[in-house]
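After the structure tokens below, expect a handful of questions from me.
Complex shown without one protein chain; remaining protein chains in place.
== chain A ==
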Amino acid sequence: MAIDCLVLGAGQEIGKSCVVVTINNKKIMFDCGMHMGCDDHNRYPDFSILSKSGDFDKTISCVIITHFHMDHVGALPYFTEVCGYNGPVYMSYPTKALSPLMLEDYRRIMVDRRGEEELFTSAHIATCMNKVIPLDLKQTIQVDQDLQIRAYYAGHVLGAVMVYAKVGDAAIVYTGDYNMTTDRHLGAAKIDRLQLDLLISESTYATTTRGSKYPREREFLQAVHKCVAGGGKALIPSFALGRAQELCMLLDDYWERMNIKVPIYFSSGLTIQANMYYKMLISWTSQNVKEKHVAHNPFDFKNVKDFDRSLIHAPGPCVLFATPGMLCAGFSLEVFKHWAPSPLNLVALPGYSVAGTVGHKLMSGKPTTVDLYNGTKVDVRCKIHQVAFSPHTDAKGIMDLTKFLSPKNVVLVHGEKPSMMSLKDKITSELDIPCFVPANGETVSVASTAFIKANASDMFLKSCSNPNFRFSNSSAQLRVTDQRTSDGVLVIEKSKKAKIVHQDEVSEALREEDHIVSLAYCCPVKVKGETDGVGLIKLLSKKISETVSYAEIHESETCLQVGSFKGSLCLKEECVHRRGISSCSEVKFLCCNWSVADLELGWEIINAMKQNL
């Protein structure tokens, strides 16, 4: 059996996440995103690879969306409504609640502002969302008879999950985007230690190692504080959901602590609505927020007000959160145009900006003028602060998660190729786990686990009911093993079901006779004078009872027996068990044999007899 992992998007790049995994003939699509940086047909994953005929319902068992970011959910309405997929779609409750907002917002910007061709309509979004089955954390869902899925908390954004999927005995985890450290409002990723054949992990920051978050927070607060203390206006362009809430919580706390009276504004209705969702979805936030919200909901920001367009030119300091982030379009860009020329003001850019946006230009240097999309130029005299906040885990986090889960294979997606390569080397060399970095359209196949069912015999079951320890002292340390399972023997006969029997039953099961290992030695014994056979036996028996104290000796005329040890006078000239000693008159031979169980006893007796020589 094998697991096939087909990467439709986010292979060696960031954007349009879409991975289709085939486990034991079940195809699961993880995420269905769009690329924000592309305007052409490349914006969507190439679904045609999946099915030439376009009958996705038959090929795909289910679609699972990890979180509401456009690069993870953006292509979903297209896939369900335009491509015609009608199967189950799973996402967490918050994702189901917030995705329509994001999709609608995006559609509006694309269609209404830029006037592009409409790829899906509002109605598409609504009907698409109706197909969605919500997931709760750690809830195991039986998609069909064989396929089980379960969601784990991933941090990153509200409602982000990692997904565990199991078909038969093969299991995988698709992480989506995740964060291994907690931030102001969200917790860190949490997952059980699972037996995995494959881990598909994001790798946005495959080579970055971030330090403590506290200095970063402090720097940001100080920059903003300095700006408003100097009478300036601080613009924080950010997405409506996620960073905006985190930074706002941070600022709200700080404002409280430092007793600052400068107003904080949120720009659009969307964000206010988003805040409402955050307030409702407290169970998906961090431990800290959960515990605090009993007394005061931390998303009830005390100092935050709605922004009105007329306030752009109002005098006095303020802080403004405006969408969208990256200063790519919309209101944030408009405000930027007005505020950028004043050296008092500040633009704080949280997180990543895609190349080509104004945000990217600001970050990549200190430009004096910036070209806006429509050709106008803006003087940039304001201060630029880059906030190194990211909801993605860093390289160490990826390593830590991989180490914790210890899967049999790792596939990296959602990252830039060079850094992914170096992380791949690291995983291979340090953790000794095979790691793959497929590009878009490539498929990785890995072996999967398959267990064989076997019946157990009654005797084996009985012996299993009680512990059976064995201690051994190997390489200078005490070791313990439980013999229960090692007493079992797996018997597979042709055209019969496999069976485990107790090792004592093996011979019976195989209809074979037991073999007993025994040792034999023809022992020379010195004879004094003319002692006959009987006398010699008597003599030896006396000797043995002197040296081997615990031995119980039985003697007959010409032989003697101690436990399994048997010795009898050997009258043959050439005995096969006789070694190295030729017969002479003064030496008689006692042909001995004994079983392995009495190994030491046997040698002891022989030594005793030899001393008689």
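Assume a contact is a pair of C-beta atoms (placed from the backbone, for glycine too) under 8 Å apart; a residue touches a chain by one contact, two chains touch by 3 or more; residues count from 1.
Heads up, the rule we're going with is that contacts and distances are computed from a predicted model.
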| field | "Ubiquinone biosynthesis protein", "DNA polymerase delta subunit 3", "Protein SIEL" or "Integrator complex subunit 9-like isoform X1" - which is the UniProt name of the missing chain | value | "Protein SIEL"
| note | Which of A:T121, A:T209 or A:T547 touches the missing chain? It is A:T209
| query | Pick from A:D400, A:D487, A:E555 or A:D598: which residue touches the chain that isn't shown? | reply | A:D400
| chain A residues touching the omitted chain (full complex) | 180-182, 187-193, 195, 209-215, 218, 257-258, 286-288, 292, 394, 396, 400, 403-404, 406, 465-467, 469, 471, 473, 475-482
